[in-house]
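Shown below is the structure under consideration.
Excluded from the complex is one protein chain; the other protein chains are retained at their positions.
Coming up: chain A.
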């Protein structure tokens, strides 16, 4: 896994938009968007692939597949309109279809997405100013990497960003772009706030791509480039390699030799980090960091992370179904989690079917926040706070009914299905096992190496779901309208007939058969050129007779064998 982090800290407060006038390192395009739309905190992630928590532990920034955006706004009225304008501006800035994050998929999480930066207690307890939305169907590609790179102070030509070869990156198993803007303290006294912009890129490559079966990697093999320059505008230019397992299996050696090795101690976890100062390694030739393994790759059991989750759809048929989420707690202590789900309106969730079970016993949650959906207006929002018992699996289940959409609401490939966004599990871990994120109070990776805190905030995203809905026949609008109106016309015609006409007795012999009528009609046509003036008068009453007898004919045809009752 490669994780790039570019942090820009600007000593102005985001609460004062007038200070966002003169830009130096902070990107102007993003700064303009932030001030125009009164943003206090912004977190955008664009991910392709699924992070496997059971195998890989925790990523530095956890992100769901697709796009995820959550924003805290400055207190003002009309936040919904500001949100709609903001997603449109961001979709232009990042070349992603963020403008689809409308009210149909936007929620206001009450407990799950508290501000990550500085915020007052009163402000963050109120969920009026936060908006959260995801687009699970979004695909991330080069067009998203390019505007992301443009936000960097040094651009993509020099520095670590020059390694980012989009061809190689998008070959990877998992890649995640992140843009995080928040308020942080300027110094330890924290008298004035500063604005921090953190851009992250996490890439996971498949290890056994080498022909010789060994896990050897290098910049050249992974990125097809070597590091040739460093960004002169940056204060910190470092590369960190996790060498905790360097002496144990699998053994590997790094070339060039690292400048020094740090010990990262966090509660419950010790890691060895090799540090490279880029400036020391650029001459005489470029830096091509290599790791060479001594033996071929053997797969072994990795230790499970403290908390991880799986989610899947149950049931069969296109009428109803269920969703089950299993949350595993491998620690030996209980922990409280906040589970948040956003379900689109067309999967009608039955609140009465929501059940939390641990080993067969039902668990009553501490708090429930359930906001039912309004058709085509807002989605189902569910937040549960409950306890995860030690060394156990907790199962959350609920059932839903699939709605029938209008034919224009289906995506182009209607039978592919609809995506349901990931569930978010938030918890606070007492141990930092497999925890790689930076702590919330610092900005740089380096600053969290000597972390002495005893609680670590964790946010997990589960898998997205793919649900099929029953589809109508898309080729049939005209036929359907005709047939339905025909049935209505049958009723209308019969009732009209019966209510506007009276029964009378009539002579069947006075009415002619259809063939005879046609013959007499054509005979009259032949005669008309010879005696026009007379025939005109004749024709009009005969037309009337013909109409009458025609309708009589129709009625008699309908009511055959009727006079004998």
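As a working rule, a residue touches a chain if its C-beta (ideal position, glycine included) is under 8 Å from a C-beta of that chain, and two chains touch if they have at least 3 such contacts; residues count from 1.
The definition used in the following text is that contacts and distances are computed from a predicted model.
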### Task
For the chain that's not shown, choose its UniProt protein name out of "low-specificity L-threonine aldolase", "Sodium/hydrogen exchanger", "ER membrane protein complex subunit 1" or "Phosphatidylinositol glycan anchor biosynthesis class U protein".
"Phosphatidylinositol glycan anchor biosynthesis class U protein"
## Note on the structure
Touch assignment to the omitted chain, from A:348, A:395 or A:517, lands on A:348
### Query
Just one of A:50, A:241, A:371 or A:393 touches the chain that is missing; which is it?
A:371
## Note on the structure
Missing-chain contact, candidates A:25, A:466, A:480 or A:518, resolves to A:480
### Absent-chain contact - pick from A:77, A:120, A:283 or A:499
A:499
### Task
Please give every residue of chain A in contact with the chain that is not shown.
316-320, 345, 348, 350-352, 368, 370-376, 403-408, 470-473, 476-477, 480-481, 483-484, 487-488, 490-492, 494-508, 551-552, 555-556, 559, 562-565
